[in-house]
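So, subunit A:
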Amino acid sequence: MTLDSKIPAGPLSEKWDRHKFNLKLVNPANKRRYDVIIVGTGLAGASAAASLAELGYNVKTFCFQDSPRRAHSIAAQGGINAAKNYRNDGDSVYRLFYDTIKGGDYRAREANVHRLAQVSVNIIDQCVAQGVPFAREYGGLLDNRSFGGAQVSRTFYAKGQTGQQLLLGAYSAMNRMVGSGQIKSYTRHEMLELVMVDGQARGIIARDMVTGEIERHSAHAVVLCTGGYGNVFYLTTYARGSNATAIWRAHKKGAFFGNPCMTQIHPTCIPVSGDHQSKLTLMSESLRNDGRIWVPKQKGDPRPPADIPEDDRDYYLERRYPSFGNLVPRDIASRAAKDMCDKGYGVGKTGLAVYLDFSDAINRLGEKAVEAKYGNLFDMYKQITGDNPYKTPMMIYPAVHYTMGGLWVDYNLMTTIPGLYACGEANFSDHGANRLGASALMQGLADGYFVLPYTIGDYLAGVERKPIANDTPEFMEAEKAVKERLNKLLSIKGKKTVHDFHRELGLIMWNHCGMGRNEQGLKEGIVKMRALREEFWKDLLVPGSDNELNQNLEKAGRVADYLELGELMMVDALERKESCGGHFREEYQTPEGEALRDDDNFAYVAAWEYKGDNQAHQLHKEELEYEFIQRSQRSYK
Partner candidate 1 sequence: MSGNMNLTLKVWRQKNASDTGRIETYPAKNISPDMSFLEMLDVVNEDLIKEGKDPIAFDHDCREGICGMCSMYINGRAHGPNKGVTACQLHMRSFKNGDTIIIEPWRAAAFPVLRDLIVDRTALEKIQQAGGFVSVNTGSAPDANAIPVPKWNADEAFNAAACIGCGACVAACKNSSAMLFMSAKVSQYALLPQGKAEAKMRVTNMLKVHDEQGFGACTNTEACEAECPKGISVSNIARMNREYAAAMLAGE
Partner candidate 2 sequence: MSKFFEFLNSSVGRKWLMAFTGLFLCLFVLVHMSGNLQLFKNDGGKAFNQYAVFMTTFPLIKVVSYVNYLLILVHALNGFYLVNKNRQARPVKYAGAKSDASASWSSRNMGLLGTVLLVFIVIHMGHFWREFHFVPMEAKQYITKIGEIPTEGTPFDTVITIQAKDFKEPRHYTINQQDMSGRMATYEVVELKDLYGEVAEAFKSPLYVAFYVLAMIALSYHLAHGFQSAFQTFGIRSKTYAPIIKGLGNLLFAIIIPALFAAMPLYFLFIKH
């Protein structure tokens, strides 16, 4: 099978408009004869569901939470980028496009990223019209802040709760359609299998998480908006429920997996405090606008941070990257922190932390102003650590936060399975090897509001307008497979809980496929992963049954999938013998320790095809053509 990215021809800035014109349309009267299933109701899912329902399609949404509003998009703090140029500081669609491509270390598609930058302006308009309370200036117009990887102020925000407000906006749009009957919302439902009929995605098998009932749902198209798969790492900033099951099931049914090794480690998270820890908490990147990152110049300096004089502090980001300073992209900031800690300059009990200091900002702007900007983040930090960041610097350390990889999709966001789409973090799309801050919200909403509603029609226009039966052999078989799998998990009755396995899995991933990766480590990791997987299926202990609310059973299914996905991530990382963005292979670095890309051999998207259990994945390469941008060594100095 050859990959066709379906990128339209023509000048960069006209590609999307031309493409929209060329896409087939579904007659308004016919739209109601098509059913679309949307799995996941975060920014991408909720916005897609609302927009498709507004168009007249019958939409069914599925989420594992008790409400679409709880999707983890809600936790995004900092903001959303848009090329509005309200600041008159030289921003433009092209500059946002350029920054995003460069930020992604030249591993994203030009056409996709340009489209993203183009529709970014519509997103802000849409959200404001929905009543999203963005921060405003006294004149009543929208305020902006700056974010990592950009030298213009283009980030729109709502205090430290931008993701929440945008999600609630999309959720409200969705609610309107639920109220009108155009969307049927299934909550506390988890998709456990994709159903294919004649090689096309035609439905899903879902489990009612309250009763345990297995349900068959059919549709003319299935859209996966289930977010990223970072929870493979166990300790992450993801929600505990975030999982890869939907995309992994789809992958095993034929959807290629794009760039699985591309994970983002966020530089400003609260460090780990002990073994009991269940998740890591992110402190918005916006903190780097006013906070200065430093470590003591002397290793193991025992003095409290406030007592360490200016001369004994190493503001290493400002020193190494004078022009971007504390606002370098995330991969660079994270790696620099790891680098300093590895060299022994780390602070705190574990030595795995650096200071993020606001004393300058407090002196310059006053505590009030700092509180107005970051108050909720400071409160959160205090709540978790017991330290007061107004008085003593925060301690931060990088943590897994986002996955740039995901299901491979073409320009229409369709996976390699006809009728199966992936939007938002679930696809590999627009961020290349590293995502810039405030771009995840942008991409999720761009996909859901402004891309999918056009592109899905092109597919549906060619699909027969009759209801899809959900009792065909394909559905019955998929349902049976799901039930068998659940029974298998319950029947092992071993000694280790699913949390035990998840924790071990996370450790393997973090040690072998974390911020720094190398050939030997990855190879060892793969061996360990296979052993753990084997142990899992022999020694897992899941209490209870499958016909009740059973949180351990839910999680067991997810961890089973991580155990396979984790291996693919390491296989991909091993295959990519270069460093780029979030993927840092220690063998490939510049003399200064920066990522060293290999454009001659690795300027491609790795799309992995599943070939069967215990069979090696097959690699397909989508070469990345750069027509408009000159690739260069990324520099933020």
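The candidates were selected such that all candidates are chains of the complex that A comes from, given by their letters.
Here are a few things to note about the model shown:
We adopt the following convention: a residue touches a chain if its C-beta (ideal position, glycine included) is under 8 Å from a C-beta of that chain, and two chains touch if they have at least 3 such contacts; residues count from 1.
Here the structure is a predicted model, which is why all the values come from computation and not from measurement.
Here subunit A touches just one chain among 1 or 2 in this complex, the one numbered 1. Residue ranges of subunit A in contact with candidate 1, taken from their complex: 47, 50-51, 54, 65-67, 69-72, 74-75, 84, 86, 122, 124-142, 158-159, 161, 164-165, 168, 171-173, 175-176, 178-179, 185, 187, 210, 237, 239-241, 273-274, 276-279, 281-282, 379-380, 383-384, 386, 449-450, 453, 495, 497, 499-500, 541, 543-544, 548-549, 551-552.
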